[in-house]
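Note that one protein chain is taken out, while the other chains of the complex remain in position.
After this line comes subunit A, so read on.
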Amino acid sequence: MRAGLRNRVAMFFTLGLAFLFMVIFGLLFGGNNFSVTYGVVDSDHSPQSQKFIGALGGIHGVTTTVESKGQALNDLRNNHVDVVVEIPQGFGAALGNPGGAQVTVRPTQASQTSSTASVADQILAEVLNGFTANGARSAVVLAPPATSAVNKITAIDYFLPAMIAYIILQSGINYVAIGLADLRARKVLRRFRATPLRPVQILGAQIAGGALTVVLQLLVLIVAGLLLFQAKVYGSWLVALVPMVLGIGAFVGIGFLLTSAARTSESARGLSTFVAFPMMFLSGIFFPITTLPSWLQTVVHVLPLTWLTDAMHRVMNDGVGLADIALDCLVLAAWAVVTFAIATWRFRWD
């Protein structure tokens, strides 16, 4: 009865969009096509640094070029390398310290390769971590750590959970915020108010419709990711479902809240972009959070997308169980409850 008011053409485009997303990302980073080139500046010149470079270069799809700093930065500007890694003096000595060693990373500025940079960072961090842990003890074992997920995951494996989080963010906010504000502006909500429907039925149907749209988009995205691009998922789908459902609740709640805050459908449109856009860049989907200044990292850790992305990565890439993502789920649930409460309280029918 209530679902009777979904519209089919828009649905087609909506699902097509999710599919398109997967295809584009799949083609960009899918399977063996993925490659990342590191420009390595070795200021240490120690055996350890040499081995580290070797370990990095040994990963499938990774190319390393050892060069001078000036040359490396030049290559970075010209897009000849994706990331510049600087190994500082004393790197080899620091490996034995409890604090471990550090390398400095410079990603490219070009936005189209930012996703590559994000993966590149992830790979680098994992190699360095594994290297440090082993190197601190014996400094002999240089093979990439076998247990680390990063050795097995391809870019598409990494991006599938990120894209799931992204779709939940975009669609959850947009379909509810813009859809509801639009129906309100065109007095459709008011027209339904003139029937015996209860207010909760009218709003509930619209919000449920928005949530359903997100679910369908996710289905398309996941099926395309798994079948077309052979993304591998290491965790349980059942566990992954928990943060997904809570995430949908949180972002649909945010969408509902934006409808309550906006007066017109135009301002709802603007608001949802204003809210979704920064979150998209600040929550570890396209950029790793660790590259942000520390004060911003604190802010970012309040945002629900950070938690959702984190939970999806850890379940789908690292294969952790529900207990390991309990905090993420709790934060998402809190977002859902709080946004729905405020939105219900502040909602205006016209």
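Criterion: a residue touches a chain if its C-beta (ideal position, glycine included) is under 8 Å from a C-beta of that chain, and two chains touch if they have at least 3 such contacts; residues count from 1.
The rule is simple: contacts and distances are computed from a predicted model.
S.K.: The chain that is not shown, which UniProt protein name from "ABC transporter ATP-binding protein", "Transketolase", "Phosphoesterase" or "Oxidoreductase" does it carry?
M.R.: Protein name of the absent chain (UniProt record): "ABC transporter ATP-binding protein".
S.K.: Give the residue, chosen from A:V41, A:V83, A:V127 or A:L183, that touches the chain omitted from the document.
M.R.: A:L183
S.K.: Per the definition of touch given earlier, which of A:R191, A:R263 or A:R346 contacts the omitted chain?
M.R.: Per the contact definition at the top, the residue touching the missing chain is A:R191.
S.K.: State which residues belonging to subunit A touch the missing partner chain.
M.R.: 1, 4-5, 7-10, 182-183, 186-188, 190-198
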